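Read through the structure below, which is laid out as structure tokens, and then see the notes.
Complex shown without one protein chain; remaining protein chains in place.
Then we have chain A:
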């Protein structure tokens, strides 16, 4: 199990940040991903593999008409 934005999410062996964003339908481009307190560079999303028990925060910025 991992935590994504304070909610439980099933952990799948080998899952990447990009997989998590896809599952959660986090399509907004202005996001920052923080794993266990460390910011993950955007270009690492497809390759950064999370571990079971990781705490992930996907911080969305406001934008657009918002």
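One rule holds for everything that comes next: a contact is a pair of C-beta atoms (placed from the backbone, for glycine too) under 8 Å apart; a residue touches a chain by one contact, two chains touch by 3 or more; residues count from 1.
Basically, contacts and distances are computed from a predicted model.
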Just by its UniProt name, which of "Methionine ABC transporter ATP-binding protein", "Acyl-CoA dehydrogenase", "AAA family ATPase" or "Aldehyde:ferredoxin oxidoreductase" is the chain not shown in this complex? "Aldehyde:ferredoxin oxidoreductase"
Give me the chain A residues in contact with the hidden chain, please. 5-6, 25-30, 32, 34, 39, 42, 57-66
